[in-house]
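Here it is: the structure, laid out below.
Here the complex is missing a single protein chain, while all its other protein chains stay put.
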Amino acid sequence: MSRYTSATDADREAMLERIGAGSIDELFADIPASVRLDRPIDLPAGKPEQEVYGYLRDLAARNTSAEDEITFLGAGMYDHYVPALVDALISRSEFLTPYTPYQPEVSQGTLQLMFEYQTAISELTALPVSNSTLYEGPSAVASAGWLARLENKRPRFLVSRGLHPHSREALATTSHGYGTAVEQIPLAGGVTDADALREAIGEDVSAVFLQQPNFLGAVEDLERLAPIARETGALLVVQVDPMTLGVLRPPGDFDVDIAVGEGQPLGNRLDFGGPSFGFFAAQERFLRRMPGRIAGETTDVDGRRGFVLTLQTREQHIRREKATHNITTAQTLNALAGVIYLSWLGRKGIVELGDLLLQRTAYARRTLTALDGVEALHDQPVVREFAVRLAAPVDRVIERCAERGVNPGYPLAADYEEHEDGLLVAITEQRTRADIDRLADVLGAAVAAEREAVHA
Amino acid sequence: MSRYTSATDADREAMLERIGAGSIDELFADIPASVRLDRPIDLPAGKPEQEVYGYLRDLAARNTSAEDEITFLGAGMYDHYVPALVDALISRSEFLTPYTPYQPEVSQGTLQLMFEYQTAISELTALPVSNSTLYEGPSAVASAGWLARLENKRPRFLVSRGLHPHSREALATTSHGYGTAVEQIPLAGGVTDADALREAIGEDVSAVFLQQPNFLGAVEDLERLAPIARETGALLVVQVDPMTLGVLRPPGDFDVDIAVGEGQPLGNRLDFGGPSFGFFAAQERFLRRMPGRIAGETTDVDGRRGFVLTLQTREQHIRREKATHNITTAQTLNALAGVIYLSWLGRKGIVELGDLLLQRTAYARRTLTALDGVEALHDQPVVREFAVRLAAPVDRVIERCAERGVNPGYPLAADYEEHEDGLLVAITEQRTRADIDRLADVLGAAVAAEREAVHA
Amino acid sequence: MTATIFEKSVAGRRAFVAPEVDVPRDDDALPERFRRAEPPRLPEIAEPEIVRHYTTLSTKNFHLDKGFYPLGSCTMKHNPKLHERVAALPGHARLHPLQAPARAQGALQLMWELQRALAEIAGLPHVSLHPAAGSQGELAGVLLTRAYHEARNEHRHRILTPDTAHGTNPATVTMAGYEVVKVGTDADGGVDVDDLRSKVDDDVASLMLTNPNTLGVFDRNIEEIASVMHDVGATLYYDGANLNAVMGRARPGDMGFDIVHYNLHKTFTQPHGGGGPGAGPIAVSDRIEPYLPRPQVVRRDDGTFDLDYDRPESIGRLRGFQGNFGVFVRSYAYILSLGADGLADVSDTAVLNANYLMARLRELAGEHLPAAFDRTCMHEFVLTGGPMKKALGIRTADLAKRLLDKGFHPPTVYFPLLVDEALLIEPTETETKETLDAFAEAIAEILAEAAEDASIAKEAPHTTPVRRLDEAGAAKRPVIRQPL
Partner (left out) sequence: MTATIFEKSVAGRRAFVAPEVDVPRDDDALPERFRRAEPPRLPEIAEPEIVRHYTTLSTKNFHLDKGFYPLGSCTMKHNPKLHERVAALPGHARLHPLQAPARAQGALQLMWELQRALAEIAGLPHVSLHPAAGSQGELAGVLLTRAYHEARNEHRHRILTPDTAHGTNPATVTMAGYEVVKVGTDADGGVDVDDLRSKVDDDVASLMLTNPNTLGVFDRNIEEIASVMHDVGATLYYDGANLNAVMGRARPGDMGFDIVHYNLHKTFTQPHGGGGPGAGPIAVSDRIEPYLPRPQVVRRDDGTFDLDYDRPESIGRLRGFQGNFGVFVRSYAYILSLGADGLADVSDTAVLNANYLMARLRELAGEHLPAAFDRTCMHEFVLTGGPMKKALGIRTADLAKRLLDKGFHPPTVYFPLLVDEALLIEPTETETKETLDAFAEAIAEILAEAAEDASIAKEAPHTTPVRRLDEAGAAKRPVIRQPL
């Protein structure tokens, strides 16, 4: 099947002759016979384009996507509306198909968008420096851990139980490699227990990890927690939801050392979990320890302004085993979607949208907790997501709702054994009041039915 | 709602001051008060992007498209697979958003694709000259009629009853304006009645219009018909289906004067009937009477090859009432899809695809006519579409099939009172043998059920 | 320049992989005498090179997403990206035109709602979406006039068009079998009413008018003109290419027009595609309604939507199927997005931008490029390059070509015909004040530069993929296809 290759039989002959080889097989003579594959690859024959399209379309049709149901799933990724101009622009070959911009003279498009992206992220987080993406949220948390390790070599990480379970796990997986222990700080009343944190903090703590809003949707009191966390010189790392930063005080307000987060809400698709991007912003003093690419402004030989990859002495291709991180391919195209989205939203829009989420979330929480068998899991302020307790088996309630075309949210049991009756409900601008009312209707009925089922 | 406009209040003030006007209202002072609209336009308020998307998506969902059923509808437009590279390339702003290329120095992209398109159409039709699109098929037929009128002023057009009903009607509508009468040549055995044509032809016939394959899917014997049609100096105009020109002898083989057709099958969407494009190819001698834009090769002041709109003295913006046609905006973007599609298909592909259609169509015709209550409407060779007779009410049979997810084709009754039991079935490369077998199954059952219903 | 796709063809290469012939072969399916002997010589080339070829070609175009495109009479406004998304929905893009109306309710409702919206905007009760573009709308409109008169047993032979009219107007008149009579323009840039009166009689079928006209001038005498025409039983035709100037401010129907065509690809922002596609719906008054093209989209009493073919007095169809539906989707998305206020704001801002740019140019270039009619303009205005030619020795064409070097698309040039060395400038509402300022300054720079050295403009452009092309040669020895 040649459709992407051009070498005709005539081409092959002419080329082999020029090479001075009798056959293509000869070119593979270095491969010892004993390790050669002496049979065809055991895969089906290739298919015409229309059949590949048909096959994958049919698979896609077997998924229930946000296009097919009213979904209140969130827990780290959110069904926000992606404006058409994002898709139109990121699909331009000029952005879609180049490699990392190693030749700045012919990569100003990518380099400038990285610079603009970095600016937007430091504006959102109110921190002075940002890199130009890591893979995604949880691995960005893990990368913050690695930076802390390079910074102070202390043996303990303290993580709030309000930190996304995936972030906690990614941190544990990677820190196991270099031997830093991870301890959890419990929640009290839905937010990080400040006393427990004060208990645990000490000279041997490398970094403290919090999340704003936390995984249960609660707004953490960073004003109170930050000083405790940093008291003994530990780094304070906060994972933030970028969509809330129009209304919530930013990490920079609390002198956090590093702010990281999941970029998907900013103009990126859900894509069943990826690709998206992880952002990483920090205080100036960490600049030369930052992981990942950073674009910097400079001038060319004619004095024209331009952009380059900078501070590369941090990176693996120069410093190898001494590099500050091993990352090379990151998520530039997703960052482009992010910065286009933020430009579309604009200075006013990010506040308006944040306020819309805030109001609809408050309304949804009021409405759901008014139902029999549904109560708030905590009373903390919430912005775009909240947790409730159901007086009926959560999984079965979800099934009943799904049958009626509503996905009520994420069951907490898997990640919080203490909340096996918990349901996490997320709101986006695509979930209207009517959708919320429908959720109340469907959820209320499902809970009632399940309670009956039990009594029966 | 400003989202596409940038004038802020501050801008407006500054601009009005520069203009020397006190208000925007002043700028409209020329409009007599008596004809001013003294109320707001009576339309709903504007909507956010996501709501417009949602509204139109919901409307779209209320259509049963070729994505939702197995369709055998054709009759002029066909559900061919459009390769992804067509959409990717025609959606580039550089092709999508410019106007007609009046400034050739910054329009070489569009001008060259027009030139390549003209070449591809000449190759398909085997005629020396092609324009760079008219609106679509039937209006291209009407435009051929107008050219004939300019050419010989004779008072009669003869049209085969095998010509697409829309083409016949468009010709009649427009020729009524300049007073040429349209007479029909009947079909005999599914093809144009050669004797009737010989009867009707004469010195006063301006042009004869045939279709290959004709509307009933039958291959016309142009070898036989062409000489008769041109005997008395009438122009011979043939509407052809471009998808068949890999296997069927092209118009050029029969010295037809003008070949026109519907370009939709070539990489264009169905779009509920448009936009698509009409192609128009002819013998050299008609070049200076051709309607529409034509791109020509030339050189620039530095001797570099380039392309321009040429022979513009044919056109309305220069010749005004003496122009050969009034067309200006045509279908360039659709032509681009067409030439990309033809490049993708390639010299071998157009034959392979034609052969695939031919074989599947033959199989479908065999299979369907083997069913009780289904018989061939004619026995002429067919290439991609064929007509059958049903021994049950066609509309009710279609309804029954539709309920089972199969659209069996187009009912002939509306256009051919003599065939109110007729059904026109079209095949594309997207209708597999399995789909055809399913059609046979569903259609057979539907016909049987309807016959029962009658007897019952 | 880039070699053509045909020149890049190499025997044996391919992008297409054919689905297998999955049915038993019937080798007699097509008798030999019908079979093509030699396949058409289409390119043989793999996907990567097709993609590179057309991607590279595309970069040789100036386009709206690149910069300012003040092409008068063409309304080159921003094309929202949302429109491409909604047009591409499979429920639209893969809907067959002959699908039974019961299974195309969404599409028919969309068309019906668009008809209603367009009717309200133009102030005429009945809309047909049928015509493929403005010119076909014009032809439909003139044929409607013919049908209207014929129904009254009147056989009229002449149609009036102002000397400012777009070329399609007279061309249409001829195609519809009428004789063109030109009407003059008065000192204000409007129709010369005396000349009009002198040419009107009951052999005149219609007057085709653009208002504001191609000078960007709104005809203050519109009511008088309407009554002159109506007094002799003629129709008044509104060329809607300039509708972008008056939405929410005035309506052709209220001005006395009987028939209007819209250019959805202008006022309602369908991307131009380098020369189409577009759509040219028409709106008419009650007395014209019976003759509208077939089929009409209607709403039945039960609230369902349908295609009505049962229109005995219809002029019939001018094209296949139901019109350029893909264009309707985009334009309706635009109307839904902007709504009543938004559409009115479009015209207000279009007129504001035009007057601002005219004012800036008066300041910066007024001496060499005075306005042809120095008065408040509507959405566009005309300058004359006559003084520039005299004083600086460069022509409007030279100025236009030099603008290319500055990264701007030139205005429409040498139209309207009655203005010497005309530049017809239409900024549209979607341009920023900064862009208008930059354009005015670029023109001033070119004029200053020409005062120094006229040859720079005369030999422009200097920075484009190709420079001035030999159009005369192209027409003398036409090479309009690749020799193979």
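By letter and in written order, the chains are A, B and C; residue numbering begins at 1 in each of them.
We take it that contacts are C-beta pairs under 8 Å (C-beta built on N, C-alpha and C of every residue); 3 or more make two chains touch, one makes a residue touch a chain.
Computed from a prediction, not measured in an experiment: that's the story for all the values here.
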Hidden-chain contact residue, picked from the options A:I340, A:V388 or A:V447: A:I340
Among A:G22, A:G46 or A:G189, the residue in touch with the chain that has been omitted: A:G46
Residue, one of B:P48, B:P186 or B:G252, that touches the chain absent here: B:P48
Chain B residues touching the omitted chain (full complex): 1-6, 8-11, 46-51, 83-85, 87-89, 93
Touching residues on chain C - with respect to the absent chain: 10, 46-49, 51-52, 55-56, 59, 65-67, 78, 80-81, 430-432
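Please note the rule applied: only the chains that are shown with their structure count from here on.
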For chain A paired with chain B, centre-to-centre distance based on mean C-alpha positions, whole Å: 47
Separation of mean Cα positions, chain C and chain B [Å, integer]: 20
Where chain A and chain C are represented by their mean Cα positions, the distance between them in whole Å: 46
Set of chain A residues in contact with two or more other chains: 49-50, 83-84, 88
Touching two or more other chains - residues of chain C: 13-16, 18-19, 45, 47, 51, 55, 80, 82, 84-85
